[in-house]
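Note that one protein chain is taken out, while the other chains of the complex remain in position.
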């Protein structure tokens, strides 16, 4: 089983040189820490920045410079600032190569639910619906099961959905799976110490297992 | 009868302090020369400038600074530069207070034709269709009749139109007329030396004459 | 140039009536019109509809106007940082309309660009699509969304000149430029107000044509929601 950092490390291996990437709040934000320095990528913050740098030192803190999670940040050399309209223009037109975000549920069709839990205060979808409707490639970082053991990889979402047929790949604490174009979770890798049988039991949606499933390397 | 400069001078009297104004090519461009210096206005150039200044001296000529007629220009202090999309955004959203342009024909409903003459090479509408469809107030500078004496103020346009029901006022070489909301050219002023009867003869569309018609002052 | 300067925030908001529809710039607490909000609190206008990406926090930003019950309705993309907000929402005192952030940005942009409606893929197949027209273009499904406009837009910039030209700083730009364009009356507050001719026309983010009143704000707090730092 992977912890949050393990999930972030595994997702970092999906990153290719030259990519523009939008990282959601939570585990996705951690991914930035594990991208090799030999790989040049540009991180987009949907509130209006291309080129997120490391968190600032105390002396560098600037209230006019925050990320979409409202954290203080710095800018990399070569950054560009712009409005929220321009930011979502580039998201909708497919200029962002990779979007990494969290999810509460994903269906075997690639539907994602991550913005609303019935009975809890609705905080809003922020930019999630725009991102999932437009991104060329979406990787979801999530727990395979809820705390009470219920699978979050489902035949269809039970929670209100954020977007239809958009998730391409999931990296969970147990496995890496792809969503096939015709539907179904195709198992690609097992987390260290997790068996195919464990993953089968933890996956309520259609799981496709073909041949030997390697253990992931981080 | 007014010459071109006379038409420009008369239109300049329509300008109010604080207006943002778009001036078309030809007579409208001349209007800028006759706006009193006590009146503060900002001239918009639809290729991306608010704050057109005078033509440059030889030493000031800058190929990166032209107006919509492709003439070299200067900028007033407090100018702003922007893209063509932003330029027409402000035109469409009604931020430009007054548009002054030329016309080949105007109908008594306020339709305007000024972009295409059948049988002649079509050069294009440029920004005219956007301007007439969106401007809050449109004044047309034109000749009342063609060279062969045919009226250009018509019951309906014979040439392909640029916009429907958009012209509010016409300043011609013979008269100032308003287009009434229900249709019809309401005569407001006569050019020096022109009689109401002259104007009646020169106006093919419905001319409305009520009471004494004053001669215009320039 | 046309002079748009007013003395202060109180003069700028003097004619905002009860029941007005307002747009307020900012993302979180970054780039919010602090002075204009303070003036609205002093003025005590009620029944406001506020279009703003967020609703502030309990003791700052739009949160202050929620506490004084001046807000009837919020139109936002995310409202998660505010306990008083939650209380009023659950008790039915406050109406909320949640809009995807990109759709919100584009609807405001459309309002300022004279585009009454447009199509976007965001929200297709979700609750957001309820009651909205959908249409396929080139094999993909889109929702039709309408423009948003406001009676008054309250924006905050870094520098501005007396003609109303504005320059924002950092990510404090966010929703401010589109909101400046989408207000019937736009009120801009700036950290530094300069005479015309001091700002490079090439660097202007919001041309003065969109701004009706401008004033230099005072005592900016610029609060930080998530102060996150590294050691070295």
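Of note:
All chains are identified by letter, namely A, B and C, in their written order; residue positions are counted from 1 within each chain.
Note that in this section a contact is a pair of C-beta atoms (placed from the backbone, for glycine too) under 8 Å apart; a residue touches a chain by one contact, two chains touch by 3 or more.
These figures come from a predicted structure and were not determined experimentally.
Among A:25, A:90, A:159 or A:218, the one in contact with the hidden chain is A:90. Among C:106, C:189 or C:225, only C:106 touches the chain that is left out of the view.
In the full complex, chain A makes contact with the omitted chain through residues 17-18, 20, 40-42, 44, 49-51, 75-82, 85-86, 88-96, 134.
Listed here are the chain B residues that touch the chain not shown: 45-49, 54-58, 60-67, 69-73, 81-85, 87-89, 91-92, 111, 116, 121-131, 133-134, 160-164. On the side of chain C, the interface with the absent chain consists of residues 106, 110, 113-121, 135, 137-138, 140, 142, 146, 167-170, 202-203, using the contact rule stated above.
FYI, only the chains that are shown with their structure count from here on.
When C-beta pairs in contact are tallied for each pair of chains, A-C comes out on top. Relative to the centroid of all protein Cα atoms, the closest per-chain Cα centroid is that of C. Centroids of chain A and chain B (each the mean of its C-alpha atoms) stand 56 Å apart.
Within chain B, no positions touching two or more other chains are listed. Of all residues in chain C, none touches two or more other chains.
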